[in-house]
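I am attaching a structure below and will ask some questions about it afterwards.
One chain of protein is taken out of this complex; the other chains stay put.
Our next item is subunit A:
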Amino acid sequence: MARPTTPTTEVRRAYVLGGNRIPFARAGGPYVRASNQDMLTAAIDGLVARYGLQGERIGEVAAGAVLKHSKDFNLTREAVLGSALSAETPAYDVQQACATGLETVVSLSNKIRLGQLESAIAGGVDSTSDAPIAVSNRLRRALLDLSRAKTVGQKFAAVAKIRPKDLAPVAPNTGEPRTHLSMGEHQALTTAQWEITQAAQDEVALASHQRLAAAYDSGFFDDLVTPFRGLTRDANLRADSSLEKLAKLKPAFGLGLDTPATMTAGNSTPLSDGASTVLLGSAEWAAAHDLVPLASVIDAEAGAVDFVHGDDGLLMAPAFAVPRLLARNGLTLDDLDYIEIHEAFAATVLTTLAAWESEEFGRTRLGLDGAFGTVDRAKLNVHGSSLAAGHPFAATGGRIIATISKELHRRKVESGSDRPVRALVSVCAAGGLGLTAILEAA
């Protein structure tokens, strides 16, 4: 019998060595005049200061923004050039909607695992305060025609096509390009489909605020967050929130449906500004720089759903990606010590859990014998998530990875045993996308 032609290679591990972010602000808050490049540079410089990387040539830096100006075609490289890193540090931009930050972690750690890189910085940034505003398609076309025009007649013809209404600027929105429903309206449809109540969503929101506040109070974020523009904690955090206060908020999405509207500003993430970074490296590079590996990035799985034709909810891709990811790694939900599900909306978390608990969904949509499984709520978003911290789209992945890697390491050291301590990270994204990953304590 012929031998397999591809030899099996032992892939080395890629480690999360640390992270740094600036506190997340609410849109129109203290970062109102800060650009994506300003915030990303600040987050990188905080990381450099924290881990002594001044003048260091890092293998590669990857970051991105969801709302991006066309002038920022090399956003990450420009941030690196403005930072204290060596100017010989290469960089590239990534854009995968809200999964951008996690995708930078996944792709860079894969390069480290393959031996292409020894060190890397993953990151993401977004500003809804400094969002790009575009001119209308008709004005843009007329201006481009004008720039190509050679004769006076052609120039006149190009200008003559412009109508007064073409001059109105076009601001970005959270509407899906194919359905023209906002993300909240899409989630409202899924929320109604899975019959998630406002009370259940408010409980998720309250836990998020309480856990994030407790983590700040205990000093957990002291080596993960660097103050910026006078902000020391995430501006959206409401430590004194309560179920009573949350219950009083008026529904914001799903108002036109024939089911009760349950999604409020309290159980949905606000528009936010902020940036995050994650330091990645091989064991050798970490040792050479006196850095302690916190967690290794084990595997990742992306998913996508056809929300355009009503097959599944817009934000439900992780419900499909996670079962595939765990099956490939021979794991079940019970083998995980932490489960981080990005809180785009409280309902996003709850509809994902409901799908996994559903016998019918497990059989018909996941191709399993029954329900995928139940998540122990004590393991879920243990230091709070986006509902409390805010959600500067591309910065969320880095926030989650840095937070959970530190927690994984803390738990491993505390337990003093060889048993693997694992975390699942799940991020939903526009376009029906989802990205999920497994991390293991180092």
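In the analysis below, a residue touches a chain if its C-beta (ideal position, glycine included) is under 8 Å from a C-beta of that chain, and two chains touch if they have at least 3 such contacts; residues count from 1.
The working rule: contacts and distances are computed from a predicted model.
A.B. asks: I notice the complex is incomplete. Of the names "Acyl dehydratase", "Sugar ABC transporter permease", "Cytochrome b" or "ATP-binding protein", which is the UniProt protein name for the chain that's not shown?
C.D. replies: UniProt lists the chain left out of the view as "Acyl dehydratase".
A.B. asks: Touching the absent chain in the whole complex: find that residue among A:32, A:84 or A:189.
C.D. replies: Missing-chain contact among the listed residues: A:189.
A.B. asks: Touching the absent chain in the whole complex: find that residue among A:57, A:178 or A:363.
C.D. replies: A:178
A.B. asks: Give the residue, chosen from A:195, A:217, A:311 or A:334, that touches the chain omitted from the document.
C.D. replies: With A:195, A:217, A:311 or A:334 as choices, the missing chain is touched by A:311.
A.B. asks: So which bits of subunit A touch the chain we can't see?
C.D. replies: Given the touch definition above, subunit A has residues 165, 176, 178-181, 189, 193, 256, 306-311 touching the missing chain.
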